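This is the structure I have questions about; it appears just below.
A single protein chain has been omitted from the complex, and every remaining protein chain is retained in its original position.
Right, chain A next:
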């Protein structure tokens, strides 16, 4: 601030006024970035489907997809993709790649919304314990057979974890970013221990792999049902938060400023955090707790989109999808034929980003 030296009011040599041009350029750059990201995503999804033990050509991927959409020859018709290839594409690889894309988009949106309403640059569904809570909820249904719909249980787990994290972070003072992350760590450990305990206790099949998949996240078992569960949640919550973009912007200077701009702060915050818990819950229900996607993507994408949420949210969703499709493709090819849980890849990328963010303390939101 105005410490030391002379602080002049009208900075000399301020750049000439070209606001309209500058804004139009920023908008054109955003539209271009979004269009490029969408095109890249479509290409990467199709390429990812070609990669695997059986050789599939790019044309066969598009042929199979078009056939199933009724836009081209299918089944035994002339010119259709061979049945074996078709079922590899449509039954095995495409659901997995699409699930990775949807989960990446959902987690990235969750992170962006959480960072805004909590004014915490480290907010992320994984770091604040939501993902682990959702895993625990999901495992209760999958392993123990608790009579609950899987996404609903994961949602409930995420919501409880969020509530617990914020309660612990608030004990004896205001919630700072560091306190929130510490509290999230504790909750994530607790929920992770609960998840591991339930899986060991049930002792069916390959416990270790199962635990790893829930704690580190994996889309290896994704089916069309996974696509529908996660896709529905993404469509609903994604639309909702994009429509709430203005209200997210209003939180930039904190609660009082938001209230002074006509926002009903508490109702808005809980509605948005509840939506994030729902979105995270649905993502974890199909993929386990994949970390750091929600932390990394918003920080990377803000540089392209600017801080306004009406641009940030769509772009962060597409880039999140792209990121996780690439990460999952790496996870299943690096040590082929063995597969890594995709959360290992995202952690290797996410932790350095986390360290950079901690070093970059220029934001007053840290104190």
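In this section, a contact is a pair of C-beta atoms (placed from the backbone, for glycine too) under 8 Å apart; a residue touches a chain by one contact, two chains touch by 3 or more; residues count from 1.
Throughout what follows, contacts and distances are computed from a predicted model.
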Name of the absent chain as recorded in UniProt (options "ATP synthase subunit a", "ABC transporter ATP-binding protein", "Fe-S cluster assembly ATPase SufC" or "Cytochrome C oxidase subunit IV family protein"): "ABC transporter ATP-binding protein"
Touch with the omitted chain, as defined above, among A:190, A:252 or A:271: A:252
Residue among A:96, A:119, A:179 or A:332 that touches the chain left out of view: A:119
Residue numbers in chain A that touch the chain omitted from display: 1-2, 6-11, 14-15, 17-19, 22-23, 115-116, 119-121, 242-243, 245-247, 249-254, 256-257, 259-264, 302, 306-310, 362-365
